[in-house]
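The block underneath contains the structure these notes are about, expressed in structure tokens.
This part shows chain A:
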Amino acid sequence: MPVVLEAQEISFIYPQNNRGLAPVSLSLAENEGVFISGNSGSGKSTFTRCLSGLIPHLYRGEFSGKVLIHGDSTQDLPMWELADRVGLVFQNPAHQMLAPTVEAEILFGLENLGISRADMKQRLEEIFGFFKLEPFRNRSPHTLSGGEQQKLALASILARQPEIFIFDEPLSMLDTTSALEFVAHVENLINKGKSAVICEHRDKFLENSTHFRKFLLPGIHQPPAEQQDITHPDYPESLDQFQLQVRNLSVEKSGNKIIREMSFSLDSGQIVAIVGRNGAGKTTLLRSLVGLQKHNGDICINNGTINQKPHFRMVFQNPDIQLFNPSVKDEILFKVSRPNMQRYEWLLEMLDLRRYEDTPPLLLSEGEKRRLALALTLMQNGKHGVLLDEPALGQDQHHKDILIQLLKKLSQAGFLVIFTTHDLELAAHADHLILISPQGIVADGPTHEVLHADSAWQQIGLVRPDWMTFDV
Partner candidate 1 sequence: MNQKVRVIIAIVIIIVLVGAVIGIEYLRGQQIAAQIDASLEPGDIPVYWNGNLRAAFSPTDIDNLPPASFQDAEEGKTQDGWLLKDVIMIYFNENQFKDDTIIKVISTSREKSVDLTWEEVANTENMVMFDLSGRGTLKLVSLLERLDVRDEWIQDVDRIEINTR
Partner candidate 2 sequence: MFNLSQKGKTRSILLNEASPLRRLDPRSKLFVSIALSLAVMLPLDKLIIFIGVYIIFIAWARLLLEMARQTWRLRWILLFLFVIDWWLVSFELAAVITLRLILLSGVFALFFSTTSTNELSMALESLRIPYRFAFSINLAFQSIGLLQEEWQAIREAQQSRGILVKFDGIRQLIKQVNDLIALTVPAIVLATRRAWAITEAAYSRGFDSPQRVSYYQLQMNWIDWLFIGLILAIMLTFIFWR
């Protein structure tokens, strides 16, 4: 089979933090799929940008080696011509939406091809039919769910009919059902003779597919050798026992019921996972618990004579909304009066942040920033526990393990830890699992029981793939 894309000893170093991509070679044949795996920090995103030509066209830095597309070097072709040959789909679908309507989103790419209006119309209709996007045609892309957005991102690239597709962690924002659907779409492309490169750290979704050959990216900074039996110190403080009670919680936003009539109670000292599809109200539920969301119904502690409000701290989904200090240390300790330095040391240790103590937060990787946001939140005193919104995003397996360790320590110290996730593997580590849908709670109980409640999973429309093992 002819080679369509060839990377010859390419490497790239970012000027900002001397990270990037270690020298690597790869060749991709027509009708072939490659699945690129690697730890965070190994340069997966950088690799996709090198292959598509964004590096060196849009980035400054030390680029060496050569990428040949159909025999032409990416450095010799202008960006718009490269884009005709290679289609790149980014990690966060919401960030690549640039048009006011779904239709315009697809047209944006078509207009740049220089084809006739009749051809554009034909391709547009084909794509709408193929991806069943017709009902969304005049909606703003920002009103679509994550899965729909990623489908649209693929559609707007596919309409341009490039030969080669490159994906930068396309699954990280998707729930299992949407992720499986997405993988099926890409497999379908390969069946039709296209070539595809997928960089992804949710390995399991691709490892079992026969369409992809696995390729391990070496990486510049190897993570420290994994010591299996490292013993982490316990959390230096402990909390009193309590019970969180939620009764008839409902939330309405601009006329829409986001949460209806939810009631549940949770004991302290456990990890609780909240799972549901996009739009089920997971984030809104956390916001209500922490007191940021106007709601109806009661949320209280220790259903006694005193109607005490819970006091939680919340780790927000996007770490960038909080970081502004000149160093990681300053960031964690900012506005903490009389900080408990023992706790600070413990957090640095547990979250693998010690080597960044003096690094400016903006220069950290996505995963590191998330851990920093967790650290700064835990440094504040939360009397009853901590809430985490999608903590697994952008974390590779190693750091997910770290996260689980930390959450376990917190729960042992008496914290009530509640997190939302679409990552079922992470959810499987919780003690307690709540499945929610826009209609309310679908299942609520110990994790091992809820995981096997088949009808509940069917009801919320989430697939539990066979390869997921839930016997943790």
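As a selection rule, all candidates are chains of the complex that A comes from, given by their letters.
In the analysis below, contacts are C-beta pairs under 8 Å (C-beta built on N, C-alpha and C of every residue); 3 or more make two chains touch, one makes a residue touch a chain; residues count from 1.
These numbers were taken from a predicted model, which means no experiment stands behind them.
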| item | value |
| --- | --- |
| Options 1 or 2: the chain contacting chain A in this complex | 2 |
| Contacting residues of chain A [partner candidate 2, same complex] | 49, 52, 54, 57-58, 79-80, 83-84, 87-88, 90, 92, 95-100, 104, 107-117, 120-121, 140, 142, 156-157, 160, 254, 290, 292, 313-314, 316, 318, 320-324, 334-335, 362, 376, 380 |
